[in-house]
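Here we show just some of the chains, and they stay where they sit in the whole.
Each chain carries a letter (A, B, C and D) given by its place in the written order, and its residues are counted from 1.
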Amino acid sequence: MSDFEIDWDREARTGVAEAVLCDGKTVAQIAAILEATGPRRMFLTRLSEEAHAALPDAVRTGLEYDPLSRTAVHGGPAGTLVDGPVVVCAGTSDLPVAREASRALVFAGYAAPVIADVGVAGLWRLMARLPEIRTHRVVIAVAGMEGALFSVLSGLVAAPVIAVPTSVGYGVATGGRAALSSALASCAAGLVTVNIDNGFGAATAAIRLLRAMDAPH
Amino acid sequence: MSDFEIDWDREARTGVAEAVLCDGKTVAQIAAILEATGPRRMFLTRLSEEAHAALPDAVRTGLEYDPLSRTAVHGGPAGTLVDGPVVVCAGTSDLPVAREASRALVFAGYAAPVIADVGVAGLWRLMARLPEIRTHRVVIAVAGMEGALFSVLSGLVAAPVIAVPTSVGYGVATGGRAALSSALASCAAGLVTVNIDNGFGAATAAIRLLRAMDAPH
Amino acid sequence: MSDFEIDWDREARTGVAEAVLCDGKTVAQIAAILEATGPRRMFLTRLSEEAHAALPDAVRTGLEYDPLSRTAVHGGPAGTLVDGPVVVCAGTSDLPVAREASRALVFAGYAAPVIADVGVAGLWRLMARLPEIRTHRVVIAVAGMEGALFSVLSGLVAAPVIAVPTSVGYGVATGGRAALSSALASCAAGLVTVNIDNGFGAATAAIRLLRAMDAPH
Amino acid sequence: MSDFEIDWDREARTGVAEAVLCDGKTVAQIAAILEATGPRRMFLTRLSEEAHAALPDAVRTGLEYDPLSRTAVHGGPAGTLVDGPVVVCAGTSDLPVAREASRALVFAGYAAPVIADVGVAGLWRLMARLPEIRTHRVVIAVAGMEGALFSVLSGLVAAPVIAVPTSVGYGVATGGRAALSSALASCAAGLVTVNIDNGFGAATAAIRLLRAMDAPH
């Protein structure tokens, strides 16, 4: 009996396809999963450059890999993209997480542009991009350090806002706890959050929202 | 100049009306806010029985108060309710938070039935209610202690699931940190969470989702 | 030998007079300190209404007491006030701490107006008051919950900004740790902070700044 | 006098043989312990691949080493195995800890099959294996992230369940605290737990149970 059980029916059941969290898995385990996947599509997260390079050639050549976000797509790109969330991030250092979210959305068939470097210390940068942000149905906000972006943004748009705290920062911000607390304790009503650095989780939450929005009713 | 500035336009701007968090405010401050509110509607959270009883008669008689959830409605009920989220809670002790969410939704015009006592230690109780849960567009899950309900429920429904950890529990569960961590660390993709005991926040997040779903597109 | 040693020369040495932190002291100890103070002026912090009421009449009648901030002035008001800091606070519940700072400044001879209820969830409320805030030489920012006000304000003014996190909030904001982390981890350069709920400490820090500004050079 | 004192009589006294926790010991210390052990059997935990490779040949060739679980057996295999616990684990990344438990049980003479990848996000995978799990006298449950498996499993079987939280996860799950809290705060009565990643400890606890079960009474 094999060590893993891929949940091929998850997409049908919950509207979200399964992905492979590579962190904590050996290269052999990742390769075995991809071989079992065969021609089906699969999204991989937290695949380090070292692990990617160590994959057997036959497996690695089938992957479209992005080192900044440490994500890979197996099985080819999605078809035509439909309008999806905007991913807004506070600083350049938050880009790996923002791109993980954006790429997971693209994998699932949604366009998901990233707007970077609009931290609240320079508020007018955020204000300048606000009209563009407001055209989207869902907003994913990505920020580390003190995470003030979450509250400010949530007070400025009517769409659902999903916060993704990142582990960017040092001292009391180490590990992302300060940004996470800011998201949870926000004075801005209606903000929801996911785990630190969990760009993929924010993307799948957004997909649930978008599918519910697009369902006939 | 007064000590408070009510944000009368918030609803137009973000789709969610302002509410009064009574915890940390004096009885005099709460009364002044309600007097300034006049005939408009207002929702009050964390209004203790002592504070409620201490309000001036003229103010208190205008409130519909629920001691279990410590919430009050000023300005009369909403009109006809439209279908809204289901609020699922793990144990009887989670009811105050579940009702805070449910009553905030009703205040905003959404029906929000509560399904109680379906913790995962007795999984079939949850399973028995699953068909009913699946008829709703949004699910709010309320649980304290170890918060295993969040992951289980999120794996069983396709709708967006908003977790509300509660401070129910003792020892390592004191204050709700264990349940909060369970929501954030969940292996179930697409789960989002709000602060501990923040039933009102979950309700307002749900309202953002529902308004986005109901918007013409 | 008595149990306390008042530092009568502190003001000469450090530019800041000593005050009495009443929390943790018995009513008898507080009364003894005030009797030893005699006609000199003294500022008292964290004096509960119960402790204030329990003081001997001879002592209590010499105090100007403010129950909201739990502060008292012994020895009469300061003379003419000179321009001092502005105290900006996020919510009504932060007022006790904001007033502790403001009253400590007034005790020391500085005017210190309080601008309340300008939290970042309703950004335009803060923006509307910005011209007034910018007329001051020092800004004290008081906020609980997620403390996003600190970063936003620090990015909008050129004056020194002193953050005072408050213990307002629940769940992950309990005790003020979330707001404190936001102040310390802020992406806005040049922000400094004091301990949670330490309005008096922010006032004395501001006094050090103002005295340095006003020193001949 | 040597730096270590092996407790050769522990098995007679407590029913559980001593093992060597290699983490924190130098290669020279590990080698010295094994030389002192001579022909007796010994189980080694947390033996890194680097430390294993650095052992003197004479010592290393006597070891049966498993790199995934970082465990080694000195002195040859146990004789015939009797029925023992089942080790159930939530994800592929939990396998190192699950195998540490399983191999410690096999070392002690108990069969201990591992059932992997039955996390609660895909509940039917667990349900499909439930009949097999219920044939065992003791269940060891291994899970990281939010650890919801512990409560669900404990509610589904009548046998004693020993939880082993793992350090698998990131953000709030870093280090295994979230899973540990879930085990301790579980709403499922009668669940017991051991330290994070302590597969060996769970195995020895299970051995105490099995010996008590098999004792004449």
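Quick notes
Everything that follows uses one rule, which is that a contact is a pair of C-beta atoms (placed from the backbone, for glycine too) under 8 Å apart; a residue touches a chain by one contact, two chains touch by 3 or more.
On a predicted model such as this, the values are computed, not experimentally measured, just so you know.
The complete homomeric complex described by this structure file contains 8 copies, of which 4 appear in the displayed model.
Rule of thumb we're sticking to: only the chains that are shown with their structure count from here on.
In this assembly, C is the chain whose CA centroid lies farthest from the centroid of chain A. With centres taken as mean Cα positions, chain B sits 27 Å from chain A. The mean-CA centres of chain B and chain C are about 35 angstrom from one another, to the nearest whole unit.
Annotation for chain C: residues touching 2 or more other chains are 121-122, 171-173. Taken as a contact graph, with one node per protein chain and an edge wherever two chains touch, the assembly fits none of the named shapes, being neither a line, a ring, a star nor a complete graph.
Touching pairs of chains, sorted by label, consist of A-B, A-C, A-D, B-C, B-D. Against chain B, the residues of chain C that register as touching in their complex are 68, 92-93, 95, 116-118, 121-122, 125, 168, 170-174. Per the touch definition, chain D reaches chain B in the complex via residues 90-91, 119-123, 145-148, 150-152, 154-156, 169, 171-173, 177-189. Note for the complex: chain B touches chain A at residues 13-16, 18-19, 137-138, 154-162, 180, 184-185, 189-196, 200-201, 204-205, 207-209, 211-213, 217.
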